[in-house]
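Note that one protein chain of the assembly has been removed; the remaining protein chains are unaltered in position.
Naming follows writing order (A, B, C, D and E), and every chain is counted from residue 1.
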Amino acid sequence: MRAPKAPKVVSLGEAMIRLTPPDHQRLLTTDKLEIHIGGAELNVAVALAQLDVPAAWVSKLPLNALGQRVCREAARFGVDTSAVLWHPNGKMGLYFYERGAGARAGTVFYDRAGSAINFLDCEELDWDFIGQAQIFHITGITPALSERARKLTENALKEAKKRGMTISFDVNYRSRLWNPEKCRQTLERLLPNADIVICTERDGRTVFGWMGTAEEMGQQFLLQFGVRAVTVTQGARGVTLVTSEGTLFESAIGTEVVDRLGAGDAFAAGLIFGILHKDLHLGVRYGLAMAALKHTIPGDWFIGSRQEVEELLTGEAGGVRR
Amino acid sequence: MRAPKAPKVVSLGEAMIRLTPPDHQRLLTTDKLEIHIGGAELNVAVALAQLDVPAAWVSKLPLNALGQRVCREAARFGVDTSAVLWHPNGKMGLYFYERGAGARAGTVFYDRAGSAINFLDCEELDWDFIGQAQIFHITGITPALSERARKLTENALKEAKKRGMTISFDVNYRSRLWNPEKCRQTLERLLPNADIVICTERDGRTVFGWMGTAEEMGQQFLLQFGVRAVTVTQGARGVTLVTSEGTLFESAIGTEVVDRLGAGDAFAAGLIFGILHKDLHLGVRYGLAMAALKHTIPGDWFIGSRQEVEELLTGEAGGVRR
Amino acid sequence: MRAPKAPKVVSLGEAMIRLTPPDHQRLLTTDKLEIHIGGAELNVAVALAQLDVPAAWVSKLPLNALGQRVCREAARFGVDTSAVLWHPNGKMGLYFYERGAGARAGTVFYDRAGSAINFLDCEELDWDFIGQAQIFHITGITPALSERARKLTENALKEAKKRGMTISFDVNYRSRLWNPEKCRQTLERLLPNADIVICTERDGRTVFGWMGTAEEMGQQFLLQFGVRAVTVTQGARGVTLVTSEGTLFESAIGTEVVDRLGAGDAFAAGLIFGILHKDLHLGVRYGLAMAALKHTIPGDWFIGSRQEVEELLTGEAGGVRR
Amino acid sequence: MRAPKAPKVVSLGEAMIRLTPPDHQRLLTTDKLEIHIGGAELNVAVALAQLDVPAAWVSKLPLNALGQRVCREAARFGVDTSAVLWHPNGKMGLYFYERGAGARAGTVFYDRAGSAINFLDCEELDWDFIGQAQIFHITGITPALSERARKLTENALKEAKKRGMTISFDVNYRSRLWNPEKCRQTLERLLPNADIVICTERDGRTVFGWMGTAEEMGQQFLLQFGVRAVTVTQGARGVTLVTSEGTLFESAIGTEVVDRLGAGDAFAAGLIFGILHKDLHLGVRYGLAMAALKHTIPGDWFIGSRQEVEELLTGEAGGVRR
Amino acid sequence: MRAPKAPKVVSLGEAMIRLTPPDHQRLLTTDKLEIHIGGAELNVAVALAQLDVPAAWVSKLPLNALGQRVCREAARFGVDTSAVLWHPNGKMGLYFYERGAGARAGTVFYDRAGSAINFLDCEELDWDFIGQAQIFHITGITPALSERARKLTENALKEAKKRGMTISFDVNYRSRLWNPEKCRQTLERLLPNADIVICTERDGRTVFGWMGTAEEMGQQFLLQFGVRAVTVTQGARGVTLVTSEGTLFESAIGTEVVDRLGAGDAFAAGLIFGILHKDLHLGVRYGLAMAALKHTIPGDWFIGSRQEVEELLTGEAGGVRR
Partner (left out) sequence: MRAPKAPKVVSLGEAMIRLTPPDHQRLLTTDKLEIHIGGAELNVAVALAQLDVPAAWVSKLPLNALGQRVCREAARFGVDTSAVLWHPNGKMGLYFYERGAGARAGTVFYDRAGSAINFLDCEELDWDFIGQAQIFHITGITPALSERARKLTENALKEAKKRGMTISFDVNYRSRLWNPEKCRQTLERLLPNADIVICTERDGRTVFGWMGTAEEMGQQFLLQFGVRAVTVTQGARGVTLVTSEGTLFESAIGTEVVDRLGAGDAFAAGLIFGILHKDLHLGVRYGLAMAALKHTIPGDWFIGSRQEVEELLTGEAGGVRR
């Protein structure tokens, strides 16, 4: 008889219903909205599951059609949602995203205040389930949601640490949720628990005020918070990986952009794939390939396979295969 | 030079963005959502404006693309929204509507808690503007939203009364917002201010526990609350109008149903049209024709013209004119 | 080597681009329009070609993408358009059609004034090509378009007559193009050339003022204009066929309605099929089946096959075959 | 730690990609096709999983995007597909479905010859996994596919029987796959293994030539094949349940029809739900409610919940709840 | 009480219904058409209203659903259409636009001959209403429509001049309406009334035969017609502003192109914004930002806000704000 697959990676965070005007329309005038699901931590779990890494996501969702939709869609892509908790009449987090085009910037605005995850406490979570995994992934978005969500994050990090999990932390500063000062103060408490940190160069500057090179920024993380490894993502240029053993830069893979959101999370999934294979360089390369592929796919999720990632990395992709 | 048209009817209430799966899809699986705007009181103003009755709607909206969309769409159909107030970072009320089909019931669920209108107080409103109108239209939905919205309703009724406006009140019981007992207690305070009441037979039974005929129900409203006229809407059968001068029944106009929501508000608009023409029977007939037409139009709004209403009433409509 | 198939039926008339809001939308608000092609005489040729009857259509079209589209679509369904004439910078006839639903009537409005066919004269037509056919089909729409089109109709009827063609004439009164009086006067000149006439009971009353039964109406056509056979179509009820040999009534086949336009032309095609098979009763039965099927198909055209017509007539259709 | 849920019901059969023109279009002209997944046995598993019955489906699928899609979609609705087998370069079964409307019959045509399931042998299946379940569900479609698939069916029935599973068998005669004579011969070998049989009145007449009442038909199944219970489905009328303890008729629930396919499978799922609850009458009532709801949902699958089924049965559904 | 806002800018010209194949389809084959509204002068009014500049548009429209649609859409974006005149059974101007892509050029063809505006005379206009505004905006398209429209333009310019309005004139040569020679002759009569002229470098060469630099072209306008200021738009390069006080060049803002039409009108609106703020340099910068944003929006209209224009100019836009 088939044994259940325990997750190797568990992420914790909010997932939202994302509503997007199609075909470059504006929110002011579109008569239809595309429906997708997005949330940094769930995005990572979805991407990992498609690389055949057993992945679970934990959160609290409202017990209605939208909450159920989130779980069903996650299950569709292989994410274990059996430990998700339900709020009997809670609010589903939503966000509206206009893609923009050329000179017109993309815009996001949230309708997530008071959503179900803000009623989730660390002790409600099934830590025996979570603790089976090797890696616990979390981001700087959750503590920005509310005071209770901040405590949830803090306690969850301690609980994961206590169980010997490797902690992956994506800074993900969100200016629509808090300000740099508040973010910095919170992260200074949380980051000492992290093993691996992912941070954009821009967030490094905005939140921590670090003005040096990407390498110097990475070293600051190592020095100040004692983390083992940092990737500093530098937008369309590439990624700098800094560990105690040295620094490494990998260029981004250029691509046409269909949908920009979720690319950072696709990168994080690739990096975690590398951690699981004890090869951070592989992780960076996977992450960059997955971020490039994600840019070509509508919605927040990387929809693809390990084979596609490898073909892109080995240069076998391109043109039309027939 | 053109003088500004003062409104003849002003309504007050919440408008929401409505999101609906197309083509009989389910919310759990649809990949697109149609976007419409709905709110009982705005629906009435939109329908009146299309009969060339100067109509305004007052409310509070969040200052974002969704709030602006509501005003722009209302303006598109001729509603004066110049007295709407803005909440700098408030929440837009939303609702999700699955149309259903045959054996599958339609379902609505709201995401409107804490929306901008719950931050509106009576004294913020421009009563000099509102007071120009002859009729003030309001429904039993607003007092169900929150304690503050209940006070808003109560004070607005007093203010309108003070200015000699005719008050039209649509009971509109919403089981997802409160219970019959709470509704009844509130309406008992509010209805003595009303001149004209619109109530479904079902709400009469549920909220007030009146088990008699539609005529008896109407007379209860006259006796208990001192209103001048009541229409008791009896679903697909028709409407009973009860005034001190007597009772009158008018049959509903049968139709294929494309979208059920907003038909009651189209009826209310027709009735108010009759009040303005000092002919309640005309109002009931207009209301029934407009409700029938509304059933054939996607969204909450009656989109049409006085000519179409009259052609339906005189039997000139039907088939294809070419 | 394959010999070219000479047409058995040729029709003459205007084809228009038809623009229709999808999904019960209104023309006032829809953001998309479906594009179809319609024109009574072309509709008949398209339906006949799908029954494998060699059919051609002649007209004048503007030499632009819309005119070319008409010819390409007709060719797609097997209609010979090789004798169509081109106006180097003419106007394409257009019409806007709102389908309506239930209480809301369907509406058509035309934008066809001055279109290319109004620049077509009888002598421009390739009568050697047309004259190969057995049947010439024409309707009361063409003479309503303009004085020049009236002359075209009159001369074409004479020319066809001269060549011994059987003339099929569909009355098709269009109130948006002329009035009953003008129509009657014109038809009194044209109909004596006709062999077979198709007329709705309603047009019989409106144009000729005949108030008797369908049978009496048919006999009027025989007496007054000397035609050989008449079908009086009585809407959802059925069709009365009147010839010198007697009268016959056939009931309509009930159906859900997807798109009402073109059903009369599908009937005409079925009738002409019967004429070609020297069996008018068969023609009426084919016509009614084709009209029923047409009602279920979006656009003005019968899209189907002789097999489907026969299965509907023999009752083998119904349910889902799998 | 969470124990894996063993399936209570396992079904075996082919799933196909279904391609359907939207909006009443014809296959000859539509420019888009809707993509759904259908297959009688998978349809049943999907419906059961949504009633929270642990259900698994076994089959063989091609290892390409279409095969993976089938598994992902099944997982989305909670079906365990962990025991599905993969054909490295097999063909995905397809079918094209035109919905029809009114007088126009729906049509199905298959492109499933030589598909992956025709390369599946009984011994490849993980019988330890399947054997955990209480019920094994199979239909008369599988043995119609090919000689190898007939053997698969026969051997699977024996294997399931050997393990003490209750066998549910849906006759499902498919005239496009074989003829009545061949079907009857095969079923005469297979049905003696069945415990519960589902058969339409029409299939009873076509395949077995039984011309009596539904009750008599049911008794024939009991007598001839020794099955414990039979439901004879009588289209829009209802269902007759025949067991050794007697006969029971339950009326169908009328409904508007959005998509006809899969309703029989939704009924089967409800019946199996009743078997699991040791209440066949409950099963018939659930089945009829689920079939009615299925008719209102695009695609082959019942998308819904136990709560909706119960509300329909208790009459709480109807209108719009808000 | 709220005073009516008098318009600051009034434009006069034709608006058309624009029909466009979606998704790079061709007019020959597309099965849907997007519906937008376009007309150079209305486009300008719509853009200004969204910058919160009170703007009105005057014209003559047919009294049907298409004509009403134009007014409702204009009202939706805040344009005052209260002075529009109605033709009881006139023709709506239409145009068909294929966007093209890469090597395939975009194409426009008109169906506007004999449309309602060709029945508008200067004296029908409400000059007391128009005369309240500071700026009167008109283009070289109107005089190209017909002799009567040429007279309308000439008389309207005189009337506006008489009332002391500042006249903004956009040359907008349309080769499908007339030839360069005829255009030049007409403009030589009209332009002496203009205060501000907008002209593309290409039109300057084609119509006036001026072969010098953009600056020299601007000076020609000053010298020959006595205008106060000219902007010479040089496609993707930028704009040269020439006044008696000197010359100034501003570069265009590069952008991905979603829909090319209306960008020139968005520029004109920005320039007029600058005129109202007595800062032509600001106007040029606004115009270029608005033209860039317009390129990213489907349809002819700039849909946006002053805030977006400023963010683009200050470089705050870019990426995704969240």
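One rule holds for everything that comes next: contacts are C-beta pairs under 8 Å (C-beta built on N, C-alpha and C of every residue); 3 or more make two chains touch, one makes a residue touch a chain.
Here the structure is a predicted model, which means the values were calculated and not measured.
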item: Touched by the hidden chain, restricted to displayed chains; value: A, C, D, E
item: Identified contact with the non-displayed chain, of E:C71, E:L261 or E:V284; value: E:L261
item: Per the touch definition above, residue among E:R26, E:K151, E:R189 or E:H281 touching the missing chain; value: E:R26
item: Touch residues of subunit A, complete complex, unshown partner; value: 22-23, 253-258, 289, 292-293, 295-298, 303-304, 308, 311-312, 317-322
item: Where the unshown chain meets subunit D, residue by residue; value: 19, 22, 26-35, 64-66, 68-69, 72, 91-92, 94, 96, 98, 109, 111, 113-114
item: Absent-chain interface as seen on subunit E, which is shown; value: 23-26, 28-29, 95, 97, 100-108, 110, 174-176, 260-261
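What we mean here is this: only the chains that are shown with their structure count from here on.
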item: Greatest separation from subunit C - chain, by CA centre; value: A
item: Type of subunit C:subunit E copy interface by residue overlap (half), same or different; value: same
item: Distance between the centres, which are taken as Cα means, of subunit E and subunit A, whole angstrom; value: 46
item: Multi-partner residues of subunit A (each touching 2 or more other chains); value: 26, 28-29, 31, 72
item: Arrangement of touching chains [line / ring / star / complete / other]; value: other
